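A single protein chain has been omitted from the complex, and every remaining protein chain is retained in its original position.
And then subunit A:
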């Protein structure tokens, strides 16, 4: 995307510019949080409540 088209799309109208900032913040925060949570649950696999719950529901004892 050249700067020309970026200018036409985003920066030309102030209302669109402000709107794109808000939308960008929303999208970034959501994806960032999802990414961090995904990393967290991968890194802590086996220690999380979801793992305990899974074992409880499947009646699985004695397994790590």
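The rule is simple: a residue touches a chain if its C-beta (ideal position, glycine included) is under 8 Å from a C-beta of that chain, and two chains touch if they have at least 3 such contacts; residues count from 1.
Keep in mind that, in the parts below, contacts and distances are computed from a predicted model.
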item: Undepicted complex member, UniProt protein name, chosen from "GDP-L-galactose phosphorylase 1", "tRNA (Carboxymethyluridine(34)-5-O)-methyltransferase", "quinol--cytochrome-c reductase" or "Membrane magnesium transporter"; value: "quinol--cytochrome-c reductase"
item: Interface with the undisplayed chain - residues on subunit A; value: 32-33, 36-37, 39-40, 43-44, 47-49, 51-53, 55-56, 61-62
